[in-house]
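All protein chains but one are shown at their positions in the complex.
Up next is chain A:
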Amino acid sequence: MTGPHGDDRPRRRAHRTRLHSLVAGLDRPHRRMLTAVTFLVACIAIAVPLAASLPQPWSGVAADARDGASRTLATGSDHPEFTGPHKYEMLDAWNNLHTELGRSILEDGVVTPDELAEVRKAYNACLSVYGMQAKTITDGDGEPIGESVVPVRGSMDGLRRSAVIDQCRTESDYRWLAPLAGA
C-alpha cells in the first residue's frame, strides 16, 4: 500500500471523500442519471474488448489485394469425382476454393441458384466492408445479363476498388462458383 513516495492512504481517502461529497451534492434525478450512465459505460467497457476479440471477416481483403496474397484451403488427393463436360473447371475451382461454404456447395458437383445466392451474399458482405455493393444488370425482359459493383460509401480510388472487388470475388469463392452455376 505504500507508494514509492511514502504512504498515499490519506490522499486516497481524501479523494474518496471528495467523490462522496460530489455524489451527495447531486439531487435524486441527477444521481439516478449518473448511476445509469456509469452502468452504461461499464457495459460498453466490457462489450468493446469482447466484440473486438471476435473474428472480423473480410478484414484482410484490402491487404491481400495489395500484396497479391490469397489463402486457398488445403488441397490433397481426396476430392469429389467430378463428371460431365465441366469436370475440369470444377476440379480447378475445387483447388482454388477459399471457404468451407464453397466446398460444401461444390461437393456434389452442382451449383444451384440458391447456393449461388448464398455465395453472392458472402461476396456482397465482403464488398460492404469497403463501402460497395454488387448490382445485377438486367435486359429489357428482366433477364440478368451481367453485374456491376457500385460504391455506396467511402472514398476508395478506382484502382484500389478494382483490386478489392477482385479479392472479394476470389475470397468469397464467387469467382469460381458463379461460372459453374447452372452448368
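Just so it is clear, a contact is a pair of C-beta atoms (placed from the backbone, for glycine too) under 8 Å apart; a residue touches a chain by one contact, two chains touch by 3 or more; residues count from 1.
As a convention for this text, contacts and distances are computed from a predicted model.
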{"item": "Absent chain [UniProt protein name; select from \"Glucose-1-phosphate adenylyltransferase\", \"Membrane protein\", \"Ger(X)C family spore germination protein\" or \"Signal transduction histidine kinase-like protein\"]", "value": "\"Signal transduction histidine kinase-like protein\""}
{"item": "Options A:58, A:94, A:123 or A:176, residue touching the unrepresented chain", "value": "A:58"}
{"item": "Interface with the unshown chain - residue positions in chain A", "value": "33, 37, 40, 44, 47-48, 51-52, 54, 56-59, 62, 125, 128-131, 133, 152-157, 160"}
